[in-house]
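Just passing along the structure, written as C-alpha cells.
Here the complex is missing one protein chain, while the rest keep their positions.
First chain written, first letter: the chains are A and B, and each begins at residue 1.
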Amino acid sequence: MKKPFEPKVVAFLCNWCSYAGADNAGISRLQSPANILPIRVMCSGRVSAEMILRAFRAGADGVMVLGCHIGDCHYINANHRTVKRIPLLQKILGYTGINPERLILDWVSSAEAPKFARVTADFVDKIISLGPIKDELKVTHPATPVSLPVEEVVS
Amino acid sequence: MDAGRHPNIELLDYSEVVEVNGYVGNFQARIKRKPRYIHSDLCTGCGLCTEACVLRGGKGKLMVPSEFDEGMGTRAAAYIPFAQAVPLKATIDPNSCLWLVKGKCSKKCEEVCGTNAIDFDMEESFLDIEIGSIVIATGYKMWDPAQIPDYGYGKSPNIITGLEFERLTNAGGPTAGEILTAEGKVPEKVVIVHCVGSRDERAHAYCSRFCCMYSLKQAHQIKEKTGAEVFSLYIDMRSFGKDYEEFYRRNREEGIQFIQGRPSQVTVDPESGKLFVDVEDIQLGQVMELEADMVLLATAIEPPENADQLASTFGLGRTPDGWFAEAHPKLRPVETASAGVFLAGCAQGPRDVPDSVAHAGAAASEVIQLFNQGVVTIAPTIAQVDEEKCVGCEECIHSCPYTAIWRNHAQKAEVNPALCQGCGTCAAACPSGAITALHFTDDEIVAQIDGLLKLAV
Partner (left out) sequence: MIEEIRSKAAGLLEDLDGIVALKETEMGTGPHLFQKGDDTSLLVMEPRYPVSEITSKLQKQFQEARIGIVARGCDARALVEMAKRNQIDPERLFLIGICCPQELADTCHCAEPFPRTQEWPQAEMIGEPAEPGDPNPLVIQYRDKGLEERWEFWQSQFTKCIKCYGCRDICPVCFCDACSLENPLWVEPGLLVPDFPMYHLIKAMHMTTRCVACRHCESACPSGIPLTVLYDLVRTDVEDLIGYIAGAEITALPPLSLTLSDAPIESDLVY
C-alpha cells in the first residue's frame, strides 16, 4: 500500500516570537503537525535566501519563515528586511516553476500559540495538496557529502 | 532647585545637544551653548535689566508674549523667565531685543547692571564632553487645539487650554491668581471639555492620561474661588490613582455637573462674546447647548517640537504614537534599544507627577547600576566581519537596527560589539558572506537543515 505523502517542512522560527509561540503551543497542548522541522534563529532577519534554497535542496517540500509582527520585532525593525526579502524569493521561485506557495512568511508572536498551531497545520495541508517537491531539486548525487551520516547523528 | 544646588550636578542651561557618538559607557556629546548676552557667572538675578528694558509699549507696558505665561502675560526683552527659574539668571531674547534686531537702542540694561554682566558680543560656543550614560527627560508639548476649529480656540480669549488656565490660578501669573475672563470679570459659568485632541481620530488616538485629574482640580478651584456653575464634559473619567477616585467623588458632591458627552462645537456670540457649547448628554440621550463665560479645553499632549531631531541625535526609536520607544512596554519602561540611553517621564509617554517621579527614579537607578558595575556584559551571539571578504558595500550598515556597524579606516565594515544585539540581519544581508553571526553561523544552520531533513522519515 502506498504510504500517504508526509511532507517535510522546515520552519525558521525567531527566538523571541515564533519560537516562543511554538513553545507555548506545545505547553498548551495545541496540536502542530510533526512534519514541522523547526530551526531557531535569533531573528527572522537572519534568514537568507541562500539558506531557504538550501532547505529546498536538502529535501524540504515546504519552508516557513515565522517572525515577529512588524513593529514588534525584538530587534526593533530587523523584520523589515525579512518582509522584503521573502516575497522577492517567492517571485523568483514562481518564475522558475517552483510553486511559490511552498515558501511562506508569516508573523506569530509568543502569545499567539493558537496561531502557530493553525498556520503550521494549514501549511502542511497546503504542501500535501501540492505534493512532494520535484526530485530535481533534491540532492541526487550519492557522493555528495551533504551532512554527517545518519548513524553518527542519531548516536 | 535642589538639582541646581547639588555639587555633583552641572547644569548646562540654554544649551542643546547637537551630536552624540559612541556607545554605552563611552559616549561623546557635543553641546551648543546658546548666548544669553548676559554672563551667567556675573548675573545676580536682580532683575534691574528687566525694569530698565527699553522695549515697551504705551504706559511702559511690557510687550513680548511670555512663554511661561502661555502667552497670556508679557515680559521684557531682557528677562528672567519666572521667579523660581533655575538658574536664576537673566537672558536677552535675540528675537525681540531692539539692539540685537535693529541695532538701535540706548541699552539702558547695560547701564543699570551692577556687575557689568551684559555682553552683546556673546556668541554661541560648543562644549565637547565624554559621558557614560544619557537620560532623555525632554517631556511634552501641548497639542494646538486650533487644529480642530470646532473647538473655537483662537476665536475668543475666553476659550483657553488647561495649561493656560494654570497661569490664571497661579499667584505668580498674569492675574495674580484670580480667575477672571479676558474682560476682567469673574466668570459665572464655566465649561471644561475633556479629551480635546486626545482619544480623537482627528488628532491623537491615545489618552493623554493626566488631563482628567487636572481638569477635576481646575473644576474644584473654580468652584471654590468663584462659586461659578461648572460643567465638565467627559467621555470616561480616568481617575485611576491613589485617592483619585475619591477626589472625583468630592467634585460631584461639590455640585460640579458632569455630562458624559463630547461637544461638537464651541461657538462665540459676536455681540455679547458669550460662548456656547453644543453637546449631547449620552446618559440622558439629550442634546443641549450650554452657555458659558469661559471654556477650558483639556488639551492633548504630544511629543516636543524637536522630537524628530532628538530621535535622530540620540538614536531613539519611536512608538506609533510618536513618543520615544522604551525597550519593552511592560518589563523595561526606562531603557531604550540603545544600551546606556534611558528615558524618564513624559518623553516615553504621558504620565502625571507621581508616575514621572517613579519613572525618573527608575532611570536614575539604571544609570547607577550601570556605573557601579563598571563593565557591560554583552551577549556572545554578536556579528563579526571578515575584513578580507568585505568589499565595503555597506548593506550591513544599512540593515542594522542599532547602527552598530560602521565603516572603519580601512573602508571595511566593523561591528561594535557593545552595540550589536545579535539579530543576524547583517549576516543575511551581506552578499559576500563576510559577516558571521556568531553561534548562528551559516554552517551551523545548514548543519541543522541537513540533519533535520535526513532524520525526517
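Keep in mind that, in the parts below, a contact is a pair of C-beta atoms (placed from the backbone, for glycine too) under 8 Å apart; a residue touches a chain by one contact, two chains touch by 3 or more.
Because the structure is predicted, anything quoted here is derived from the model rather than measured.
Considering B:415, B:429 or B:452, the position touching the chain not shown turns out to be B:429 (whole complex).
The residue from B:185, B:389 or B:439 that touches the chain not shown here is B:389. Residues touching the missing chain, restricted to subunit B, are 386, 388-389, 391-396, 398-399, 401, 407, 411, 429, 431-434, 442-443, 446 (touch as defined at the top). Residues 49-50, 53-54, 56-57, 70, 77, 80-81, 83-85, 87-89, 91-99, 105-107, 134, 136-137, 139, 141, 144 are the ones on subunit A that touch the missing chain.
By definition in this document, only the chains that are shown with their structure count from here on.
Of all the residues in subunit B, the ones that touch subunit A in their complex are 317, 320, 325, 337, 381, 399, 401-402, 421-425, 427-429, 437, 440, 442, 445-457. Here subunit A touches subunit B in the complex through residues 6, 8, 10, 35, 37, 39, 41-43, 45-48, 50-51, 54-55, 58-60, 71, 73-78, 81, 85, 146-148, 150, 153-154, going by the rule given at the top.
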